[in-house]
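The complex appears here without one of its protein chains, the remainder shown in place.
For chain A:
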Amino acid sequence: MQKTIQSHPFHLVEPSPWPLAASLALLTTTLSGVMYFNNYANGGLLLTLGLISTVLSMSLWFRDIIIEGTFQGSHTSKVQQGLTLGFILFVISEVFFFISLFWAFFHSALSPTVELGCMWPPAGIQVMNPWEVPLLNTVLLLSSGATVTLAHHGLIQGNRKFTIYGLIATIILAILFTGFQGFEYINAPFTIADSVYGSTFYFTTGFHGFHVLIGTIFIAVGLYRVINYHFTDFHHVGLEAAIIYWHFVDIVWLLVFIFFYYWGS
């Protein structure tokens, strides 16, 4: 009988080595991370290998997804819906991750123990002034939210210049943010070892900083794909996911600024 195209819109993926490769890479990364933190021999070397293989397997996996979606047309509107929903669920899981960090912070800050001098910030901790670098970083991140929206609207309305310049501006603002966070860390009057204040502060701002880095890479990949004509004005799931992620990181920063830098000091 005559075979025509598949009569359903779903993308049945082909066998791929990347899930297994990514699992092994992540296993190497976590195990060697523990080795490194505990000063085992070659921990740093293995951690480097683990991180390289993680980045490599992720890159090759995402490359395959781009091939399937952009060059083979496997991403029908149903598949696009599924990818978007999956990403939103991922961001929700990230929200709960940050909820746990805020929970740890409020647990200690709302009823400071005797060991902390029954006060918050704990006795002897010299805190940062929220109206200096943290305020500047707030302005930088909020501005990057505006530029990324400019890029998004540029893409939807078919304005390539707005899209590319908007994304470049976003990436510059993001790099400035990360740079100022690094500057602040170097000049901070307390360390991660300085009571539960230092622990919760660096735990939360550090993970936020990692998310900014990942978001920057995510948007940079989007920029690369815009420049290479991967995205249409309607089908651009990758960039949309990066934008959702970026707004998420932005909102988390606002909460970090309000509660850690302002209220907590």
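Just so it is clear, a residue touches a chain if its C-beta (ideal position, glycine included) is under 8 Å from a C-beta of that chain, and two chains touch if they have at least 3 such contacts; residues count from 1.
We adopt the following convention: contacts and distances are computed from a predicted model.
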Answer for the undisplayed chain, UniProt naming, from "tRNA-intron lyase", "Cytochrome c oxidase subunit 5b", "Ras-related protein Rab-30" or "Geranylgeranyl transferase type-2 subunit beta", is "Cytochrome c oxidase subunit 5b"
Missing-chain contact, candidates A:60, A:104 or A:217, resolves to A:60
Against the hidden chain, chain A presents residues 1-9, 14-17, 60, 64, 67-68, 71-78, 154-155, 158-160, 163, 226, 229, 231-235
